[in-house]
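Only one protein chain is missing; all other protein chains are in place.
Right after this comes chain A.
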Amino acid sequence: MTIVDTRMKHGNASDGLLGGRLARVDGPAKITGAADYAMEYFPEGMVYAVIIDSTIASGRVVALDTAAAEACPGVLLVLTPDNALPIRTATGWMGEPPPPVPYDPLAREITFAGQHIAAVIAETFEQATAAAALVKATYEETTPISSFDDPRSGEGNPVDMMTMEWGDAEAALVTAPVQIEQEYRTPREYNVPIEPHGLIAHWEGDMLTLWEPSQWIDGMSRAYAEWFGIPFENVRMRSPYIGGGFGSKAFPTRYGAVAAIAAKMLDRPVKLAVTRPQTFTAFGGRPATRQTIALGATREGKLLSIVHKGANETSMNDVVVEPLGSVTSIMYATPNFSSRQNIVPVNTVKPGPLRAPGENPSAFGIECAIDELAYEVGIDPLDIRLLNYAEEDPHAKKPWSTRRLREAYAAGAEAFGWAKRSPGVRSMREGRQLVGYGVAAGTYPVRRTPGEAMVRILSNGTIEVASSSIDMGQGTYTILAQTAAEAIGVPVETVVVKLGDSSLPRAPVAGGSQLANLMTGAVHKAALAARDELIGLAINDPNSPFRDLQANTLTIEGGQISSPRDTGSALGIAEVMRRTGRERIEALRNTLPEELQDEKERFRNYTTISTMLSPTEGDYSLHSWCVHFVEVRVDADFGTVRVARMVSALDSGRLYNPKLAESQWKGGIIMGIGQALLEEGLVDPRNGHVMNNNLGDYLVPTNADIPDLQVISVGVPDTHASVLGGKAVGELAIVGVGPAIANAVYHATGIRVRDLPITLEKLI
């Protein structure tokens, strides 16, 4: 179902306006089980595919014995590289043209454990699962490089475009009165949305329908079209609800190609859901990172130099960069700075984006390092942040559009009671519990891509908003309804929002925390255009009761059209549509600049990320900001860490719906608590397997791990950042949580843990 049931409960009429605390309009569907996620469709004749993965991390498949599987009841096809329909390689996400070679979603050459090597398609899920267990692979195995801790992985390859330098950082460091240097590490971390990945692929002639959870319908549809050499318009992707993504559902996948190939070969709709263990290797999470940070400072704690060197794991054949200098380079003012980064190829699946790629581990490094400097020079960790406050972007040398970080420090410290902190480590205690207070800041850039939206006014007065953008829980359905309601002047209940369908107007990726800002901008523009047309109709149509008023304009409020001079004349929109005989008013608008308006450029804008503007494009540097204050309790005997309470103050600019934005912030903070204390992909050094590839062993936070969280908005509308004044929300709040907790643990225990997660064996 793509049309959202708008039966909703909310406080008052103002909740329906932009900035109101309207409950999710897609909420009723989600709490009754009526929301149909992508893999919950039942096309006639659907069969089931199960993917088979390599059990080695390096080498090649020399033989696949499929006889036993093929003999199983219900089995329709055992797909291998030998019999798979060949497909082409698709354009990359940056728009780079594909090499003229076939794309092989099933591998013969193995570069990581868990690589897809075959698939079984059968009449039922149970038959396919049982038969898949009977496919026997014979390998020629070579010794894998399991991680970047394997000495054979070396130092990796420098990524020159990540180098940032000003002043003379090395020289300033060695002459600085105070110098500290440490290494900070984060392990492989996984997205773990509760809805596992997968799809239903259905061919009708050369038309391909895909029901697939997607953060980027247009980008993924393009890949399917190019793989099979069919026009983009022949691909229909539907993704009305998405059970979480956090970066992992934005890109085309190999299993997606496998399902579409099988569906074509069998001429049957194929459903392929990867298993929970496969979600650890069918696509990548955040790569493991390490970074060395050297700080040079005065004895008073004023920074003189930052020297930063980072590295992240990548897969054997791909360049994946987790930008470790992204926060290091902008958080604090320093006259001298240097940052370099390497990537280290290892036998892993290609890493992918996970909530705040780059900013998240970057902040772990610099926000722990600045805390260490505070203790080194003997000043308060909050004071050292204010002492080194960056009044402008130190890297881009541009003014911030808005940076309400100072206000965040003040509001957060006040609400938390930071002043009650006793400065010494191990100086606060309650019974057997060591108590620690920690603070750390975070930031996330404002990324900008143009968008597109259709707004329709229907004859019954319903307002329809349509876009191929998506809602995976951020609240897109809701804030777009609020945007249209406010722009046109109708009650929000009369707005129906359709999303998640490639047949609707185009949208760029729901990633980089950009979607809310770009889509509210596009919907606002389209809604105003529709409103103008409606008013024009009411003024000019011979059958309109307003024609005789000779008015220049009319007002629309609460769905009633009236003359500003004669409010007694008010008529409902449906009545005006009826009297003028109009079926509908339609406005399709985009926010593309002039140079991107032609069809080719428009297509590029929505199907690649090559038109996305960086946060420093233009006169200002655009970022969201936050600070987290944490109290931890560490058991003095057992080393167990509990987060007792947290206060976070955040600057995301204007909030379109504070109720939903607060939920996203808290969600990011909770994921950050997991990152700090629980989450770690454990790789077997002997064979490169991710050993804890399930939710019982890869621990994510449970309800019992999470205390009350207080979030405070300190943002103000920032119209340099976006048309309606919002900045980034979704990825902001996770940034800085890890270091805030690590800093609190240090304050509690005197033990500085520089490699996440902070597990008990590191504290006893």
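Rule of thumb we're sticking to: a residue touches a chain if its C-beta (ideal position, glycine included) is under 8 Å from a C-beta of that chain, and two chains touch if they have at least 3 such contacts; residues count from 1.
The working rule: contacts and distances are computed from a predicted model.
Enquirer: Any idea which of "SAM-dependent methyltransferase", "Transport permease protein", "Urea ABC transporter membrane protein" or "(2Fe-2S)-binding protein" UniProt assigns to the chain that's been left out?
Expert: Record says "(2Fe-2S)-binding protein".
Enquirer: Of A:54, A:474, A:563 or A:591, which residue touches the hidden chain?
Expert: Considering the complete complex, A:474 is the one touching the chain left out.
Enquirer: Which of A:81, A:98, A:244 or A:491 sits in contact with the chain that's absent?
Expert: Of these options, the touching residue for the absent chain is A:244.
Enquirer: Out of A:151, A:231, A:431 or A:696, which touches the unshown chain?
Expert: Considering all chains, including the one not shown, the answer is A:696.
Enquirer: Using the document's contact rule, name the residues of chain A that touch the chain not shown here.
Expert: So the residues of chain A touching the missing chain come out as 8-9, 23-24, 26-37, 40, 42, 73-74, 124-127, 130, 191-196, 241-246, 273, 275-276, 472-475, 659-660, 662-664, 666-671, 694-696, 700-704, 706, 708-709.
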